[in-house]
Each structure stands twice: as structure tokens, then as C-alpha cells.
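The next block holds one structure in the form of C-alpha cells; read it before the comments.
Only one protein chain is missing from this complex, and each of the others stays in its spot.
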Amino acid sequence: MTNKSKQRAKTEISFIVNGEPKTVRAYTMERLLDVLRQQLELTGTKEGCGEGECGSCSVLLDGMLVNSCLIPVLQAEGANIVTIEGVAAGDTLHLLQQTFLEHGGAQCGICTPGMILAATHLLNEKPAPTLEEIREGLSGNLCRCTGYSQIVEAVAEASRRKAIA
Amino acid sequence: MRSHPSDFEMIAPGSLHAVVSLLTREPGMWLPIAGGTDVMVQYAAGMLPSRKLVSIWNLPELRRIEVTASEIQIGAGYTYTDLRNHDIVRREFPLLHTAARWTGGIANQNRGTIGGNIVNASPAADSLPALLVYDAELILVSVRGERRVPYASFHTGYKKTLLAADELVQAICLPRRFAEHFGYARKVGARNSQAISKVCIAALGKVSNGVVEEIRIALGSIAPVPLRLAETEQAVKGKAIDSDLLLLAKRAAAAEIRPIDDIRSSARYRAAVAGNLVAEFLNRLGAAFAETGEARDFLVRWNRLPVDKAISLILSCCGSKAWAHGVVSRRPLADEAALLAASHDAWSSLAHADWNEAFETHPRIGESRASQASPQSVEWSAEEQRNVQQSESGVQKALADANREYERRFNRIFIICATGKSATEILEILRRRLKNDAATELHEAAEQQRQITHIRLKKWLQ
Partner (left out) sequence: MSSDSIIGKSVPRQEGRDKVTGRSQYVDDMVLPNMLFGATVRSRIPRGRIKRITFGAGIAWDEFVIVSAKDIPGKNCIALIGDDQPCLASECVNHPEEPILLLAHPDRCLLPKAVEAVAIEYEPLPAIFTMEESERLSEIVWGADNIFKTYLIEKGEVDDVWEKAAYMVEGEYTTGAQEQLYIENNGMIAAFEAAQGITVWGSLQCPYYIHKALMALCNLPAEKVRVVQMETGGAFGGKEEYPSMIAAHAALLAIKSGKPVKIIYDRMEDMAATTKRHPSRTRHRTALSKDGMILGGEIDFTIDGGAYATLSSVVLSRGAIHAGGPYYWPNIRIRAKAVATNAPPHGAFRGFGAPQSLFAMERHMDRIAQAVGLSPVEIRRRNFLHPGQSTTTEQVVREPIDLPKLLDRALELSDYRSRKNRFANENNASTSRKGIGIAAFLHGAGFTGSGERYLSSVVGVEGCADGTLRVLVSSTEFGQGTKTVLSQIAAQALRLPYEKVSVAQADTLEVPNSGPTVASRTVMVVGKLVQSAALGIKQTLISSKLLKDDYTAGEFSVACQEYVVTHGQFRSWSRYEPPADVFWDDEKYRGEAYAAFAWAVYVAAVTVDLTTYSVAVDDFVALQEVGKVLHPLLARGQIIGGVAQGIGFSLYEKVVWQNGRMRNSQMTNYIIPASTDLPPIRVFFEELGNVHGAYGAKGIGELPMDGPAPAIVNAVSEALGVQFDSIPLLPEDIMESLASEESTADSSGKIG
């Protein structure tokens, strides 16, 4: 018999996701990752490890790169969240999505959403990063397919084009 | 995910007062959670015994820093990113700054807090050795008020602390008296980033009249708690730094630490590396106090030179007069770090014409002289291109041909930071850059020039 007396009630939590205000009913300790994927059906953010090691659950929260598998949804109350679904502007790809395509930054694609968000965050903080700074900025995002080179090249190219634009 | 969210409850009262009141009203019932980078991992693994959590994330009373003349007070809710971004932390507490850079990846640095690191009390925690050597004090807070305890006494055993059931760590106080010390920090993990440390060290020292005047060494991951090596410090204090002392220190450290075998590493490895790190620290301490005198003198003298003399001396590092002006105008510069920062700033505000001026002082890669180079610049160019001079003649010819093609296309010499690169690597890069459009290529060349300048400035100081 499930011990219903121990069960907690759900709470209403509001935040902004990809520019749209959202309110969800969730247990306070649900992981932001699960709320995004299940309740909001934004399945672009992935679970690779559940322990904040692989970065495939990365999102931007109030402009900061975070691992959404480690965020209890209550702590996201009032936050401004960007997931991979919010990176492109409608049908127009973000510069980084463009350069990832041109430089082979995505192979199997599972690390790609997190990787693109990490790269977005990096270029916001450091518009002209050195190759070393790119590698450091992506060090929390593991990729098993690419060996990172073409990802780094994609990010470097995006930063170059941004500088010239 | 091995926990059921419905079995757990989290509240966020929103003020420090409300949180400590709660901890007093219901002692032992509520687990404070800040950024969650430790707690949430346990939760996901189904290994979190606490069912009730109270959020202390982003509490303004905790996520702040106060600076007075004698100390800084870092709020326990300060994240690693906050630490990395704070100027005084960077300048006066570089060991803590470095530890913040080591901790996880960027995403975890954005959420992990210094307070969480302390209270979680893992002996492998990256920032704890730095706190030990900086003589940190903690301000603990409860409804009963605040109390200040030396951090050195905070950890009482493996994952056990002085914290009472109704208390929180409010702030970490660091006295501002370590600016003159030589600092050394190193972390040894299974990979370069995002690794739990196998051994880590934070150390400070001062040499005076040729002997060790002050010494502080703390290590992580070699005992149930982060450990200050008091006995090793005693053994080293007052002595001159030579190879005998390094050996003595290694042995003392090995005797003082209590490393274990665990899933990540072995006791023997930890012991060997800990000894090596202590020796490396002492070695560098000795070298710093031998050199620093000279390096500092040179910079002090250069700071006092008239503008045109100062400019002409620094031009060998980078041929742009506008850049040289920019650096000189930022005098006085206290040390190497300040010099490099000034160079970076000056470089960022240059126009394309200034870049070109800098480019023209380099010889073509593979040749020896440029028309506008100073003798020092020529010597440095030769050093930087050593690998090329020694490479196979086939490669040298290919480089010469590619260089000429570059010049035809872009109307200037091919600029690359050649230090450490093999001739074939350079050739490959050259060929890639030949395909760039003009604007992109100018930016790439400028970045290379910046790197060259950086390396030369370091040599210039020596």
C-alpha cells in the first residue's frame, strides 16, 4: 500500500521558458530537467548521467549556464530559462547552430543541445575566446563522438563571424 | 532518477532569519540546500536520507561579499563564478580564485557555493585547502546569534563539522595580509577539468634573508579532513631552500598525511604525489624570491623612465607604436600580471593600421630578418621559429612557397605564434588560413600577434 499520508502536495511554480511565461504544477523537488521534458514537452534537453557530469541537460537560467538535472524546480521560481528550443529565432538558426552544421559539430546529436547552450553562454561572457578558453568553456559538456575538435572549430568560427558582423 | 519527488518537500522562506528560525523550531528535520550540486546528486542516486529541504539559494544575506581594510567576508552563498569574477579575490586570494576555477565545469561553478563546499565537508573539496592557508574564520549563525570560529577547527572528522543542528555558515572571513606571499595551488585529478581531486594543495610562503620565513601548506584528499601540514611546516621553517630541504619536506609530508585507497586512486600514489607537490612548491618558492627581486627592480626602473625611452624599450615585444603608447600610459605597472593586463587592454583598442605596423616587424616564417625589427626582436623571432629552422628541407620549401602565396593574397606577411608548433603544423595552419576571406584573416593574424606579444613580454621581464 503506498503510504499516501507521506506524500506531498504539488505546488504551482511560474517561470519564463524561451520567452513565454509558464506555470506548472509540480512537486517542489522535481528536477527542472524532468519538468521541462515531461510537463512542458521540451524534449530537446537531455539526461545523460543525472549527476551533473555530462552537461547534456544544460540550459540557461537567468543567463547562467546550469545543469538542469541538479536544479529542484522550486528554485527556478521566477527564473528566465532558455532551452535549445529557444535558441533559434523561429526558422532562422542561431549563428552557433549554423557553424555547428558547417563544421561537423554534431554527430549523434545527443550532447548537441547542451553543447550549443554552453557555447552560447561562453560567447556571451567572452565574445572573442581563445581556443583554450573555448575548451575550458565546454569542459563540463562531454562528447563521445567528435573528440571535440570540430565543436571547438564551430565555436571559434561563430565568434569570428560575430566580431566581423 | 532513483528518488520519488513526492517523498520530498522543499521550501524557500526567502530570508536568512526565516531559515535559522526554522532550523531552531524543527531541529534536525530540514536540510539546507544552496546550489544543490552535491545534494541533488545524492537525491538522484536514491541516497538522500533527508526528506525535507530548505532552500538557501540566492539569499541576499548569504550571496554577498564585504570588503574592509583588514579582511574580506565572503557570504556562504557566493558561487564559484562569483569568486572568479571578484577582483580582490583574484588579486589577493589567488589560491581561492584558482580553486574556484577548478571546481567542476562552468555550469557547476555557476551553482556551487563556497558554503556548500565547506559544509559538505568532503576531504576532496577543492577550495578547503586554500581556506586553511589563508587563516579563514567562519561566521556561524543561528537564532542565538553569530559566532566566529577558526576554520582550522571546523572539521572534526570525516564529513563531521562543528556546525550545530540549528546553525548555518553565514560567511567566510579572510584576513587581507597575504598579498606579499608567494602562492601555489595545484590540483591533481583524473583529467584536466571536472574531476574529483586525487590530491590537491594550496600553499603560501615567504623567504627572507635566504631562509623560509613563513610557510603554510594544506592538502586535500590525503586525510579524512583537509589537512594543514603543521609538522612539515615546522621542519622547513627557518631553513634555506636547497635540494636537501626538498627531500626533507617530502619525507615529512609523507609521514604527516593519511591517504587511503579508494575508487579513484591509491594511498601510495597520493603519498608520492603529495610529496612531489610539496617539493614543487618549495622549489618555486625559492625561485620566486630569487627572481622576483630582479624582475621587480626592472619593472620599477622602467616605470620611472621618460615616455619615449619606455616606449622604445617595449617595442621589441610588439612593433605597434600605438600599442606601446597604450601600455606606457598605464604605468606604473606593479608586476607581470599588471603588465600583461595593460598589454591586453592596449591591444584591444588598436586600429587595423596599428596591427599592420606590428606585423611588419616580424620576419617571414622560415627567414631570419624583417626590415623593421629591433635586434632583440630578431633574437626572439629566431627562438620562436626554432622548430621551423630545424625541420626537413621539403617542409621548409613548402613553407616558403605558401608564405609567398599568402603575401600575394593578403599583401602582408603571414603572422603566427610559432612557439611550440612544429613546422608541419605551421604549414597546415597557413594553408587553412589561405582560404580565409580578408576580414577573417586580419582578425586571425591579430590574435596571433597578441599571443606573440604576450610571450615576449614575459621574456622581456627576465
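First chain written, first letter: the chains are A and B, and each begins at residue 1.
Definition applied: a contact is a pair of C-beta atoms (placed from the backbone, for glycine too) under 8 Å apart; a residue touches a chain by one contact, two chains touch by 3 or more.
Here the structure is a predicted model, which is why all the values come from computation and not from measurement.
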Report task. Going by the touch rule at the top, give the shown chains the omitted chain contacts. Result -> A, B
**Report entry** Candidates B:Asn85, B:Asn192 or B:Gln234 - the one touching the absent chain
**Finding:** B:Asn192
Report summary line: Full-complex touch with the removed chain, picking from B:Leu162, B:Ala322 or B:Val395, is B:Val395
Report task. Please give every residue of subunit B in contact with the chain that is not shown. Result -> 1-6, 45-46, 105, 188, 190-196, 263-266, 268-269, 272-273, 276-277, 280, 387, 390-392, 394-395, 422-425, 428
Report summary line: subunit A positions in touch with the non-displayed chain are 1-3, 37, 42-51, 53-54, 56, 83-85, 87-88, 93, 97, 100-101, 103-113, 116, 134-136, 138-152
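Here is the rule we go by: only the chains that are shown with their structure count from here on.
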Query - Between subunit A and subunit B, centroid-to-centroid distance (C-alpha), Å - result: 26
Report task. Would you tell me which residues of subunit B are touching subunit A in their complex? Result -> 1, 3, 5-12, 33, 35-37, 40-41, 43-45, 53, 55, 57, 81, 104-108, 110-111, 192-194, 439-440, 443-444, 447, 451
Query raised in the report: In their complex, what parts of subunit A are in touch with subunit B?
Result: 6-8, 26-31, 34, 50-53, 55, 58, 64-67, 69-72, 74-75, 77, 118, 121-122, 128, 130, 136-137, 139-141, 160, 163-164
